[in-house]
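Missing here is one protein chain; the remaining ones are kept as they sit in the complex.
Coming up: chain A.
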Amino acid sequence: MSRGVLDEESFRLCCRLLLQRSEQLRDGWSWKAVQGSEEGYLRKTALRSVVIDPSPARDQEGSGSDSEPRTSCQSCPDQQGREKEESALVASVDTDRVSGAIDDDEDDEDDGVCTVSGGSSQVLQYEYHILHSCSYAAPVLYFRAFTQEGRSLTLEEVWSSVHPSFRLRLQSSPLNTISLQEHPLLGQPFFMLHPCRTEEFMRPVLQAQDQHRPVNYVLSWLSVVGPVVGLDVPLKYSTSPGSSTEPH
């Protein structure tokens, strides 16, 4: 598990540990082996109540004019000056002595988070697979989703059901985020969450770990990517002593 990458064997070890914990928590993961080999993947199904937003491209109403839309589709022209700008916000205060308060004083606006116009809520059946990618040396999340009538979701519908906190980023490059792929082991069409950024968001986690606090790569990775597609990773995975990779 060095250099931010995950080899196949470490992947299987991480999966085994995750599986043990899943069984304790009854979280529903199971290991599916490819016949006649050690290769395999983790699998879980879950029901998910989803609002399919027919117009995913818009920030919802409610963001006031003075509040941010920095996070709308314009890019900030002055990226280099950002750190200087940011320190100007807090003026001349001594860092060590200052704390701030984040209050709910302006409670009236939901910042384009959950309010959706025109979407209807439905219960969908999700199936999640965690595979290992040799080329990325990382785990990859595959999934598919069906309505209760058995209809498979379209790619657009999947994009529309991405958690609101990731939706803006998804929109800037949707096909590089979630696309339809052939499942490497099953050969069936699955949606896939692209692994190319994995090393980037795993790096802080791996750098921070040491032998006293080893990290389960797959678990940490899953905690980041899971919520994007509605997969919840209960906190209890990380509060138990069983979450590390090192056998004691």
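The rule we apply is simple: a contact is a pair of C-beta atoms (placed from the backbone, for glycine too) under 8 Å apart; a residue touches a chain by one contact, two chains touch by 3 or more; residues count from 1.
As a working rule, contacts and distances are computed from a predicted model.
Peer 1: Under which of the names "Two-component response regulator", "Acyl-coenzyme A oxidase", "aldehyde dehydrogenase (NAD(+))" or "Ubiquitin-like protein ATG12" is the non-displayed chain listed in UniProt?
Peer 2: The record names the chain that does not appear here as "Ubiquitin-like protein ATG12".
Peer 1: Thinking of the whole complex, not just what is shown, which of A:10, A:160 or A:177 touches the missing chain?
Peer 2: Touches the omitted chain: A:177.
Peer 1: Given the full complex, what residues of chain A touch the hidden partner chain?
Peer 2: Missing-chain contacts on chain A: residues 63-64, 67-68, 70-76, 79, 82-83, 85-87, 89-91, 93, 95, 97-107, 109-111, 113-114, 163-166, 168-173, 175-177, 193-194, 196-197, 200-201, 203-205, 208-209, 213, 215, 219-220, 223-224, 226-227, 232-233, 235, 237-239, 243.
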